[in-house]
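Here's the structure, in structure tokens; my notes come after.
Removed from the display is one protein chain of the complex; every other protein chain stays in position.
Letters A and B mark the chains in the order given here, with residues in each chain numbered from 1 onward.
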Amino acid sequence: MDKPLLSVRNLTIDIPVGGGTLHAVRGIDFDLNRGETLCIVGESGSGKSLTSLAVMGLLGKAIRRGADRLEFDGTDLTTASPRTMRSLRGARMSMIFQEPMTSLNPAYTIGDQLTEALLLHRKVGREAARARAVELLEKVGITAAESRLSQYPHQLSGGLRQRVMIAMALMCEPELIIADEPTTALDVTIQAQILRLLHDLGREMNMAMILITHDLGVVARVADKVAVMYAGELVETGAATEVFNTPTHPYTRGLLRCIPLPGKTERGSRLGTIPGIVPSLIGDIRGCAFRTRCAHAVPACHEAIPLRGEAGHKFRCVHEDGKRHAEEEALA
Amino acid sequence: MAMSETKDPLLQEIIGPTPGQMLRKRIFGHQGLLIGAVVLGLLLFVAIFAPLLAPHDPYAQSLMNRMEPPVFLGGSWEHPLGTDHLGRDYLSRLIYGARVSLMIGAIAALISGVIGTAMGVAAGYFGGRVDMVVTFLINVRLAMPVVLVALAVVAILGGSLQVVIVVLGLLLWDRFAVVMRASTLQVRGREYVAAARAIGASTPRVILSEIMPNIANNLIVVVTLEMAHAILLEAALSFLGLGVQPPTPSWGLMVSEGKNMMLFEPWLVLIPGAVLFLLVLAINLMGDGLRDVTAPENRS
Partner (left out) sequence: MPVLIFILKRLGLAVLVAFTVSFISFTLLFMAGDPAAALAGETGSGEDIEAIRKLYGFDRPMLVQYFDWLLSAVQGDFGESYYFRLPVASLIAERLSVTMTLGVCGITFALATAVPLGVAAAIRPNSIIDRVALFLSVAGQAMPSFWFGLILIVVFAIKLGWLPPSGASSPAHFIMPTIVLGYYAMPAIMRLTRAGMLDVLASDYIRTARAKGAPEGRVLFRHALRNAIIPVVSLAAVQMGFMLGGSIVVESIFALHGAGYLAWESIARNDLPTVQALILVFSMFYIVFTFLADVLNAWLDPRMRSS
């Protein structure tokens, strides 16, 4: 097998706050191959968005990023110059943000904003760039694409703006696309359309995709790989089928109980909840962050726990028999 | 052992400091506010105790001792800041000048504050026609060139301290009206105002006990700004010879009188101007500081 397109080892993100340091993301590992879709799942504040911004090099000035390895197609991003990062961003890796209403510049036309990345990174003329913009707008399902180019963001609905954002991210045919909850701001009916669209386009262009979401229904449909994050930590990762069929970490199992899954959840049965609250991440953190909410917590949970399991499915839990637990639950 | 140390630290963290503690911390953590308050307090002290502090009568002329230099330019301690073109003690005139400036600033701000606040609160609270009329009046007022109108009116009525104060008071209400209107609009929609109305509180009662306390912090900030504005305007009018009339010791007038001797005795201009600058700076620092300290977004 080829080297992965994106390789991340022990990624950490620290944010200085009033009372010390907030260890927002700790020890994230994952690999992503071309054409693959990785879904990062977790609740708000679990560090999903920060992780994606860290890959793009878009964290704020005050935020510190550390990693043993952060490689994009052989380029070491931890040592890359701002100039190198700029030449990658928008050209070879691009990002779709979760707020379509505010992510477009109100002062410029859709056409100007769509063509910007192409004009910045490729030697193309204005006309060619506009033609490409029209082509992509049509591809993301926008009618009368030609006339949209001269419109301003405030003249478009949220769904249209998000489609524009997607088209904008695709302008330079990037090898990696990161979509950070691209559908949370939209109506449910449009959510499904947009996700299908992204998924199909990804396949068509052989792009690697990181999809950040807390919607497990989406994950089940589009993911090749899944990474489950809790309180800044990777608690379980692996092939989507593995994680879904034999969820091992108690948090993942809890998450899966919280949503109805076609074919798995019985009609009329109660959906689960996870009791408790996420702990503060300020100051030193040791041991499993989930232990205060975990029904299976034991004293060993206070110690640092490494990721374990085989290559295709890893988890961060002290229980040797995590897998067996999972199977029993699945049967019950 | 102090009380706070015996408390459960976790509990302390959850409860956090009281609002009073936080406010005190913000006030004493704000350099500008502290500096402004100290300087203003000092000048206020000087103005109040002017008769005790001034070494000479500010009006006493002495044609034998005209334009003596200050001590630091080789003068004597008899007149620490020298004497002016009529031989009057400069320090004494400066000290009495603080009275003029502060009185004009305070009373003009009071008059304009009453007018502007009444208009702004009425516009914000009642909306509709009232708001339209007030907004129109604000526009008219803003369109009138303040310096020109004030100069003309003071010239017509004759320049005395009272006239200058009243004219400035009647001209400088615009910012009060603008800010109070906006603040009232904001507060009017809050639940506690609706609640007060729901239990049958009368309109004056709602305005006085629900609206006013919640816009008072903005009002104080505007008071400081307009005080500074009135002081600067008075000085400008007096400088142009159409404000407070001689022999009243106004700082603007002192600059104007010193202007003709500026070539040879620049300190005659520098000293009163510098004190004026200091006073306005102190008031502005206080205003900015109060805004920072009371702004809700800084209360985290």
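Just so we're on the same page, contacts are C-beta pairs under 8 Å (C-beta built on N, C-alpha and C of every residue); 3 or more make two chains touch, one makes a residue touch a chain.
If you're wondering where the values come from, they're calculated on a predicted model, not measured in any experiment.
Just to verify: which one of B:M144, B:A195 or B:A216 makes contact with the chain not shown?
B:M144
Among A:G27, A:G90 or A:P250, single out the residue that touches the unshown chain.
From the options A:G27, A:G90 or A:P250, the contact with the absent chain belongs to A:G90.
For the chain not shown, which residue from A:I63, A:L120 or A:A239 touches it across the whole complex?
Considering the complete complex, A:L120 is the one touching the chain left out.
Looking at the full complex, which residue from B:V71, B:M103, B:M212 or B:L281 touches the chain that isn't shown here?
B:L281
Of the residues in subunit A, which ones touch the absent chain?
56, 58, 82, 85-91, 94-95, 97, 99, 102-108, 116-117, 120-121, 152, 154-155, 165, 168
For subunit B, which positions touch the chain that isn't shown here?
Output for subunit B: 32, 136, 139-140, 142-149, 151-153, 155-157, 228, 232, 235-236, 239-242, 252, 255, 259, 262-263, 266, 269-270, 273, 276-277, 280-281, 284-285, 288.
Here is the rule we go by: only the chains that are shown with their structure count from here on.
Return the distance between the CA-based centres of subunit A and subunit B, expressed in whole Å.
55
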